[in-house]
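Apart from one protein chain that is not included, each protein chain of the complex appears where it belongs.
Letters A and B name the chains as they come in the text, with residue numbers starting at 1 for each one.
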Amino acid sequence: MALFRRHRAIAALALAAALATACGSPAQDTAKATGTQDSVDAALKAGGSITYWTWTPSAKAQVAAFEQEYPNVKVNLVNAGTGKDQYTKLQNAIKAGSGGPDVVQIEYQALPQFALPGSLVDLNQYGFGAFQKDYTASTWSSVTVGNALFGLPQDSGPMALFYNKEDFDKYGIAVPKTWDEYLDAAKKLHAADPTKFITSDTGDPGFTTSMIWQAGGHPFSTDGRNVKINLNDQGAQKWTKVWDQLVQGKLLSTVKGWSDDWYRELGDGTIATLVTGAWMPGVFKSSVTAGSGKWAVAPMPTYDGQPVSAENGGSAQSVLKQSSNPALAAAFVRWLNHGNGIKPFIASGGFPSTTADLNSPAFLNAADPYFGGQQVNQVLTAASGAVAKGWSYLPYQLYANTIFVDTVGKSYLDGTAIGGGLKAWQASLVDYGNQQGFTVSAG
Amino acid sequence: MTSTVGPPRIRVGAVRARGRRGWIFVAPFAVVFALTFLAPLVYAFGLSLFRDQAFFGGTVFVGLGNYTQALADANFWDAFLRVLLFLAVQVPIMLLMALIAAFAIDSARLHAAGFFRMVIFLPYAVPGVVAVLMWGFIYGDHFGLAADLNHLLGQDAVQPLSANWILTSIGNIVTWEFVGYNMLIFYSALKVVPPDQIEAAAIDGAGTLRTIVSVKLPAIRGAIVVATIFSIIGSFQLFNEPNILRSLAPNVITTYFTPNMYAYNLSFAGQQYNYSATVAIVMGVITAIIAYAVQLRGQRKER
Partner (left out) sequence: MTSVLRPRRSRTLTAVMALYLLYTLIPLAWLVISATKTQPDLLSTPGLSFGGVFALFDNIGQTFTYDNGIFLRWLGNTLLYVVVGAGGATVLATAAGYGLAKYRFRGRQAVFAVVLGAIAVPGTALAVPTFLLFSRLGLIDTPLAVIIPSLISPFGLYLIWVYAVDAIPDEMMEAARIDGAGEIRIFLAVTLRQLAPGIVTVALFAVVATWNNYFLPLIMLSDPNWYPLTVGLNQWNAQAIGAAAQPVYHLVITGSVLTIIPLVIAFLFLQRFWQSGLAAGSVKQ
């Protein structure tokens, strides 16, 4: 019977644990807290050790440079997984109340999800709010929720049109300036060579939200506990009108993005364009070597010919509430994204968020041999200034992205109008939000 | 029986006392099992009685509220029926293939039996990450073998990653992985069949097939029952293979494709730990009932 006594004891322990965590941290409405950078400077002087979770490849060089500059600070660099894997671990550590890092990389789309329940430190208390003028408007607004500042932006992804010049020249297609021209180009290319496609898309939540963003849509807005969702606003309608024609006309490659086959199709000319974030050149250069010299960059097509862009991807560094030395963690974040950490980041091919770096002549005028000597940053920096204003992600965007496949993905699969999928997506998101304590209204 | 000392009479009480010593052998397993399986399970059961809001509001005791919700959840039943269909078709095929392979290798009529034994087992050793890349190559209708096959046949005849084919494609991967696994269970069970029984059949003039049917098959019934039970549990918990194919077959595999994927996504994507635990427990109860029924049936036949 020893077994049963033992397991009753464990059961009691388990239940106690369940109750303890069940009554865990409720969300707090963060009041605006302002302070100065003095405590950060003091922490830096005092030294200590912090843990930093990131999957960005430039981190190694950055940490080495930081430790050289501040020998009394030890940064324990941990790659806890890419994107979703890291968030799972972060979520678990937050729920367990310990085991998380001091500083963590979080993508802009995921930031509200961790900020809102009160898991991140408001950096206004260290006076970082003063840095606002140094960042592009879109990245700064991505790290602010309400009046609070939950991180400093590192990379950004203003969107542009990457196109395979070889394909365009061969079939005499002009580089599209509007989405109508883009549609024509898609038809012309596929007719000329049925193995080629204007781009690949199998339904991707990050791409979809960015496209709605560019079209002027504001499908999500959050004010405290109140959330509004409208995935059928004018922006969404503008985008689906174009994209439905591409999907239903079978003008898109159905290869899954980021798969080995996708990289292959980028290299061999099967995929003729990519509408994506400004971080893409780094990926091209390291991983699509077969495409070297063939690709070029142009502004993202628009609906009326006037330049407008949106952000796609990009991430910030935040300080976790769990941190036992938040001031030192904040000091590291400041160094990373508002100090000497930016240089090694750019050197490794990153696309920064700070306007001074984006507009420096060295950055703007660099001729890139991969793109046939084109000064691609001219186009990309211009895009960062043209990002449509007023966008925000859902406070549960990671969940939304996961169930995207069940709803909008189904439209892609069945070849039905994307609007129908967006409607189903919205319905699921309204239900979920209401269950999690928000008051969600569909607009 | 070479003992020179006469056997003492053993009292019934002594037998029972000795029986209790069986716990010496079971206890270490039981303790670790309690820590790693039972404690989380009890914890999960506790969770299933509450409803916790991930962002605002707190935890509410809802009794069996989550259970009534699960039983009326269309997504859950959609997933359940899918794995039921999968189980009904795939498990018999896989176990039959494994049995045939085990008998063939055990029969001593096969050239290079040791080689066969190892190669057939090998797929079980392939890690999941690689399985994605491998099956991406086999199933790919852009550059893969499926593309080559379609090229040969003319038009898109084979589309392993399309909605109509996907369950078959998953079944194929599971079969590929687990035939060798089950084959080894049967094979090692055949190895512990007392040889005198087989000799006796040989003396009676039974051929290979008759020996299999009348001696070997009954002798490994226990192993067949265990393999069946574990295959049933495995099918009900189907997760890895569809999850792997998700990265190849966009949109075809929903977040509630199988009950286990549903529970996983509720928990990891939606932070709906309470409801996720409920779905897992409901699924566990159904699975245990079916597995237990198979076990009882297997035992009855043995008698």
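Here is the rule we go by: a residue touches a chain if its C-beta (ideal position, glycine included) is under 8 Å from a C-beta of that chain, and two chains touch if they have at least 3 such contacts.
Predicted, not measured: the structure shown is a model, and the values here were computed from it.
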Self-check item: Left-out chain, listing which of the shown chains it touches
Solution: A, B
Practice problem: Decide which residue listed in A:G129, A:G157 or A:P395 touches the omitted chain of the complex. | Solution: A:G157
Quiz item: For the full complex, which residue in B:A54, B:A101 or B:V174 touches the chain that was left out?
Solution: B:A101
Quiz item: For the chain left off this view, which of B:I120, B:I170 or B:A269 is in contact with it?
Solution: B:I120
Quiz prompt | Contact partner of the left-out chain, one of A:D41, A:D244, A:D268 or A:D368 | solution = A:D268
Quiz prompt | For subunit B, residues in touch with the removed chain | solution = 1, 3, 5, 7, 15-16, 18-26, 28-30, 32-33, 35-41, 43-44, 47, 97, 101, 104, 107-112, 114, 116-130, 132-135, 137-138, 143-145, 176, 180-181, 184-185, 187-189, 191-196, 198-199, 201-202, 206-208, 211, 219, 222-223, 225-226, 229-230, 233, 236-237, 239, 259-260, 263-264, 267-268, 273, 276-277, 279-281, 283-285, 287-288, 291-292, 295
Self-check item: Touching residues on subunit A - with respect to the absent chain
Solution: 1, 3, 13-14, 17-18, 21, 53, 55-58, 78-83, 85, 88-89, 92-93, 95-99, 155, 157, 258-260, 263-264, 267-268, 277, 279-280, 282-283, 286-287, 289-290, 313-315, 349-350
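In this text, only the chains that are shown with their structure count from here on.
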Quiz item: How far is the middle of subunit A from the middle of subunit B, if each middle is the mean of its Cα atoms, in Å?
Solution: 39
Quiz item: What part of subunit B is in contact with subunit A in the complex they form?
Solution: 23, 27, 30-31, 34-35, 38-40, 42-43, 46-47, 50, 52-59, 133, 136, 140, 142-143, 163, 246-248, 250-256, 265, 268-272
Exercise. Spell out the part of subunit A that touches subunit B in their complex, as residue ranges.
Key: 2-3, 6-7, 10-11, 13-15, 17-19, 22-23, 26-27, 88, 91, 116-117, 202-203, 225, 254-256, 259-261, 264-265, 395-396, 398-399, 402-403, 405-406, 409-410, 412-413, 432, 435-438
